[in-house]
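With one protein chain withheld, the remaining protein chains of the complex are depicted in position.
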Amino acid sequence: MRLKRTATALAAASLLAVAACGGGGGSEDSSDRQTLGEGGNAGSGQDAEAEAPAADVEGATAGGTITVNANVAPETLDPTRAYYTDSTAIMSGLVTRSLTQYKYDAETKEMVLVPDMATDLGQASDDNKTWTFTLREGLKYEDGTDVKAEDVAYAIKRSFAVEELPDGPTYNQTFFLDGDTYKGPFQDGDDYAGVETSGNDITIKMARPFGDMAYYASFPSFTAIPQAKDTNPDAYGNKPLATGPYKFESYQKGQSLTLVKNDQWDPATDTTRHQYADEYQFNFSQDQTKIDNVVLDDQGVGQTTINYTPIAPSVYDRAQESGRLAIGTQPCTFMWYIDNTKITDDKVRQALAWAYPYRAAWRAGGYIEGVTRAPSTSILPPGTAGRETFEAIEGQDGQTTDPAKAKALLKEAGAEGFEIKWPYQTDLPESVKAKDVQAQALTAAGFKATPVAATSDTIRALQSDASADLNIRSQGWCSDWPSGGSWFPAILDGGLVGQEGMPNKAQFKQADADEQQDKILDTLAGTEANDAWGSFDKFISQKYHPVVTIGYGGVALVHGSKIGGVGIDNVRGEPTYSDLYVKK
Amino acid sequence: MSISSAGLENPADALEPDPSADTALEKAVAGRSPVQQAMEQLRRDRVAVTCAIIIVLFVVLALLAPVITWLWGVSWKTPSGDVVLSSTDFDGLPIVGPPKGDFTWEHPLGLSPALARDNLALWLYGARTSIGVALVATIASTIIGITVGLIGGFARGTLETVVNWTINFFLSLPFILVALILAPIVIGYYGSEPGKLTVAQFASLLFVLSVFGWMPLARLIRGEVLSLREREFVQAARVIGVPTRTILRRELLPNLVAPIIVFFSLSMPTFVSAEAGLAYLGIGVTGYPSWGQTINDAMAANAFNTYPLYLWAPILGVLALVVALNLLGDAVRDAFDPKTRR
Partner (left out) sequence: MFGYLLRRVISGILVLLAVSFVLFTVFAKGPAQPALAYCSKGVCTAEQLDIIERNLGLDQPLLQQYGTYIKGVVAGREINSGTLSLDCNVPCLGYSFKKFEMVTPFLLDRFPATLSIALGASVVFLTVGVAVGVISARNRGKPLDRGLQGFTMLATAIPYYLVALLAFLFLVSKWGLFPTTEYVAPFAESFSGWFKGMLLAWLVLGLFYTTAYVRYSRGSMVEALNEDYVRTARAKGLTDRRVALKHALRAALVPVVTIFGLDFATILAGTIFTERIFNIQGIGLEALQSIGQQDLPVISATVLIAATFVVVSNIVVDVAYAALDPRVRL
């Protein structure tokens, strides 16, 4: 899953100021500081028997308006395209129901996969190549019409239309029947053999075994969309039809979203959601200093406000004193993707891992060590099923910078003064600061540092352009579900090299690695597959060093004194929206 | 915020001037030129003298920034990662110097949050940027303004229409929007060349400020010329065959000195503020310190609560400079404008 990103040049904190998880860390006086625990299980728990309606949140009261502020803005709220941590959390939590869903367990503070529009978590055939979901009775859209299985089938077909509706998840192409040829209903019509309906049953057929389908079905793209209402698919995301407890009242892209109660939503059909507040008011692209202070000052509207942007480090002490700081994990790893076609010498890639100024870059980039950033070793973040703990390079614990070792490696490789070109955003002060520290460290380690300037808008194009004059790309990736299956096939598969949008930013393509991936995808399922991905992580990291992992993250969110039911969704690193309520 | 709004315009000249309206300066009486008279008055004006001293002080500090920082042994550049980590706390606030440490003479104004750069050096080099940018932009827009104003005043027919139209064209472009549109274009061209980027950013900042700063002066000058060219002494000179160039130099320029000096002194402070405002929008120079960027960074670091010194040092810089320039500008205007001369 992608991290939410900044929408305007003005969103003050950086894109990367957003995510992840991991153990407590720093060597400094973290004694009295609230820090992260181990990554939990990041949503790998399942409860197929969860019953509707959902039990009330303890002490919850109805009424009031909940204000949600952020310094970023979702690129789109179209359910098919929603693939960022913030857009999926908002849509799945409040507006669009999908076949399955995550439910927050307040006792364990874990997210658990439960049935949503479907009656269970799906019935798979023995070979995991056919999945059947059965819709509940009594599901309605906001306009009072019934939700039909055909609508879900249409939504699934719609998610193949990656050209018309880009940016969504892409597992359809990898796993679904004819995923490589069917281009969605707008180009290839309604005729798709991979999805069938019969009564309330929806059957999905796969081209290769897909054991994680139940998780994938929790994405907003597995909602219901009536084909008749989808007359202008581009604009559907401006006012998607609600099936959840809240519906769009007004939406100004990049700026604000007002949700009001959907009176057609029936709690008796829903295992997870509540309808406590009368209204949700989202304000996007806000000044970070402003939103941090509004909540911490706790005056007026600030009392009923929650921020989904993690706090700036400088207000951390205040936030902790206020007792209104929620800390949680997010299954994300931040990486420097080395362009393996341009930095071909493994010694140079190892030298980079020693040269990188991990802790100083966190400090400069506006992260709190041990809270919003933690040292990372494996590519898979803590909480991922089957994850192995190992060091990609012996002694490199994810926070040690050793210019001498880097220099020695460069010398061995005969690559002293090797030029490193990586992008940064001139309009985000944190990005500029991190760049300064990175440049210093690279130079000290015997590299030639050439930071490439971009803006928060252009960096996306730059990092997705394989022909751009860069040899490092910096980005984070988050689990779509807690297994390596939502990592390597999506970001480090040799088959992705050369694809538009550059999903494999490391341009990593090794025959033995791809062979292993195919083997896992085609022959393994369940725990076996999870463990195999864990070993695969270790294999490529130790043999090829395709990326430098520069930190796991976490979230530190603040809320006003009258907001109750706050929990951290550790699948996305976002607030658990549907449990929130306004205290009387 | 428009850079041409804050007091640059003489209200009476805001419209298309009527050639026959007589707003010219009164001729000097006592045999001294108006400029001499004005300078005399300025010298006696205590406020003006104080302001001039403050401004000179700022300029000297800015010019000597490299020397002072060298003598003090500080630098505005980012120190190494180890120093960053050892000088700042987990939340980025410095532990060497305020707010979490004690005052130290090594860094009299403290260190910046997160990057641990020396604030004294940042302030001095910031003054350099602010004053430099404002000065160059003011000079550039003054030159453009005088040129276009003179042409507009003397030209007739098509050329006159073109000049008028050009002034209107630039007046109607929204300054901030154009600046915002330009910034990513510059980065697009020079993004991969760090050295050139800083230069290009400086150049585009100066370009935006000067291109949007000259119109008020051009209108003032044009108005003055329009009314002067019909006056007897100019007409007489023309009749006896004095070349246009000489008329310009001898008869007109002395009369234009006043509006030019007033414009100059009132433009400077607007540009100092404009630089700071643009920095907030993420436009401007990124590889070099400026007051605007320090203020912006301080706001982002919640310095108004946690580290006031970091926020107020550059604000006081801007404040003192802008007020001094404005007061001096007012005094200059009073001294040169016969109607308000005391």
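Just so it is clear, A and B label the chains in written order, and each chain counts residues from 1 on its own.
Methods note: a contact is a pair of C-beta atoms (placed from the backbone, for glycine too) under 8 Å apart; a residue touches a chain by one contact, two chains touch by 3 or more.
Please read all numbers here as calculations on a predicted model, not as lab measurements.
Put simply, the missing chain touches A, B once the whole complex is considered. Contact with the chain not shown here comes from a single listed residue; of B:I54, B:A155, B:V257 or B:L281, that residue is B:L281. Listed residues A:I66, A:A149, A:V162 or A:L352: the one in touch with the omitted chain is A:V162.
Of the candidate positions A:T85, A:S159, A:S218 or A:S285, contact with the unshown chain belongs to A:S285.
Those residues of subunit B that touch the chain absent from the view are 1-2, 5-7, 9-12, 14-16, 18, 20-21, 161, 164-165, 168-169, 171-174, 176-178, 180-181, 184-185, 188-189, 269, 273, 276-277, 280-281, 292, 295, 299, 304, 315, 318-319, 322-323, 326-327, 339-340, 342.
Listed by residue number, the positions of subunit A touching the unshown chain are 7-10, 162-164, 166-167, 186, 231-235, 237-238, 252-256, 283, 285-287, 289-290, 293-294, 297, 299-302, 455-458, 460-462, 464-465, 500-502.
Rule of thumb we're sticking to: only the chains that are shown with their structure count from here on.
Per-chain CA centroids place subunit A at a distance of 46 Å from subunit B. Per the touch definition, subunit A reaches subunit B in the complex via residues 9-10, 12-13, 26, 28-30, 33, 288-289, 292-293, 312-318, 357, 359-361, 363-364, 366, 368-370, 401, 421, 426-430, 432-433, 436-437, 440-441, 444, 450-455, 457-458, 469. For subunit B in complex with subunit A, the touching residues are 78-82, 84-85, 88-93, 113-115, 183-184, 187-188, 190-192, 194, 197, 281-283, 286, 293, 296-297, 299-303, 305-307.
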